[in-house]
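Here it is: the structure, laid out below.
With one protein chain held back, the other chains of the complex are shown just where they sit.
And now, chain A:
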Amino acid sequence: MSRLHVSLPGLNMKNPILPASGCFGFGKEYAKWYDLSVLGGITIKAATLEGRFGNPTPRVAETESGMLNAIGLQNPGVKKIIENEIPALEPYNIPILANIAGSTEEEYIEVTRQISSSARVSAVELNISCPNVKEGGIQFGTHYKSAADLTRKVKAVSEKPVYVKLSPNVSNIVEMAQAVEEAGADGLSMINTLVGMKLDWRTGHPTLANKTGGLSGPAIKPVAIRMIYEVSQKVSLPIIGMGGVSTAEDVLEMMSAGASAVAVGTANFVNPYVCPEIIEQLPKLLDEIGVENISEMTGRSTKQWKTPLSSR
């Protein structure tokens, strides 16, 4: 077995790298650039029950070492995703993580029921953290009781393991993580984007048509590292870490904080080859620090803290 292999519920991955939802379309866009089989897995764009057009443009704005987006969960609806998008990934023998969103509990349940029954879907990612639409589930993601209730209901119908994608826009992320763990989640994805805003100083107008957007990119990596570090010590669920990862070094830092796999988001926009480049560089970095299997990296930070000072 490869030294980069990692195994999470439903996700048997030849390496820990997968693109983050919303940053990779439905995969076919990047299939024109490289063979997607090199990836550990793929997270596809959020599915809602009916198709959504999303927010007005402009939908993106650049910020210091980051970007704001307010796409608004544009997608063709779960049926068309199952019929048209998922089969296009058939040639690539990699696990598919299907991100699901909705405005009501019933919508989440129905989308989960449909997409989790697709043979090619390996696991679902419960998106209760999209900050860009009121109907995107954020109302479930900012209160631990709502998050737990929804997790329990989605778990009851899902044929595949359920990862809950947590929002960083909460005062106590550990409380959220513990609540969804208790409700039966199989894993966590963290973090989603941070709510932000950019204004044109000349006019005073917001740059995004939606006014606010989700901040992503290297600027948010320290927030993600801190939250993964805190949560991983309080829950036993595997964590798919994400938030500002753009290099192989970032991947190992995030795994050290407690992530078992790592999703790459905004960096795909900057460099479409970023995922295969990271995968190629990982073994060399592991050699540098004398680690044989990449799964040993998970939670390394907390393991080291437990080591007596004298032996460090």
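Please note the rule applied: contacts are C-beta pairs under 8 Å (C-beta built on N, C-alpha and C of every residue); 3 or more make two chains touch, one makes a residue touch a chain; residues count from 1.
In this section, contacts and distances are computed from a predicted model.
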| item | value |
| --- | --- |
| Listed names "Cbb3-type cytochrome c oxidase subunit", "Dihydroorotate dehydrogenase B (NAD(+)), electron transfer subunit", "ABC transporter substrate-binding protein" or "Nitrite/sulfite reductase", matching UniProt entry of the absent chain | "Dihydroorotate dehydrogenase B (NAD(+)), electron transfer subunit" |
| Which residue of A:Ile71, A:Ala185 or A:Ile278 touches the chain not shown here | A:Ile71 |
| Contacts of chain A with the absent chain, listed as residue ranges | 22-25, 29-30, 32-33, 45, 51, 53-54, 57-62, 64-67, 69, 71, 74, 76, 217-218, 266, 268-273 |
